[in-house]
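FYI, not all chains are in this one, though none of them got moved.
Chain IDs A and B follow the sequence of writing; residue 1 opens each chain.
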């Protein structure tokens, strides 16, 4: 069983959910009413944080699980935890200014690529054996 | 095996696909041409219904499956069915007016949080045992 990977999956979902709640909060603060998705830079940055996190979910979750199944539950969960930390740093940076979104983005990107590349290597190894 | 959860997954995908088709239909009706994503409130509401459903997919599908694996296929499928019903109510309400999107959103949100919280509790219980 993959208890640690399951736990990290649920925590990743929880953080992503938090970025969605933050968009609702930004609507109230800035007065941008649904269905409009632009009109105030603070709202637009909050929306972009959520969207970018959403955009990475179908990369990270399948790569995380394939890594767990083909390599290791604990290492997958560790890299998944690094991804969440990178996402938190990205959220804090981008919430201040668009120019401050770099470091968090890099951390989560490296963790995601490590999960993807590890899983790909392990799958290829099984296919050629 | 998790036949009921598999069935509910495919039905959730089908409803989400229907919200996407509805965006194409709204393009034709309102004359908003691709790649533009705004220009008419009816089109924007149809797009927001699809986007919001998309935004919840990476919350609901992993939580649904972890709930099924850790707790019960039938209960997971039942909560997943409630989520789909909430999404249908949300679609009908939001299609009429942005102000009518509340009740459906609440139903699907409660179902999603129940799936997430149940899965988290069950995973934690396994990790401490």
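Convention: a residue touches a chain if its C-beta (ideal position, glycine included) is under 8 Å from a C-beta of that chain, and two chains touch if they have at least 3 such contacts.
Every value quoted in this text rests on a predicted model; they were computed, and no experiment measured them.
Shown here are 2 copies of a single protein sequence; counted across the entire complex in this file, the number of copies is 3.
To be clear about the criterion, only the chains that are shown with their structure count from here on.
Taking the mean of the C-alpha atoms as each chain's centre, chain A and chain B sit 19 Å apart.
Chain A meets chain B in the complex at residues 1, 3-4, 6-7, 9-10, 13-14, 16-17, 20, 33-37, 50, 54, 57-58, 61. Those residues of chain B that touch chain A in the complex are listed here as 38, 41, 44-45, 47-48, 54-55, 58-59, 62-63, 66, 69-70, 98, 101, 116, 119-120, 123-124, 126-127.
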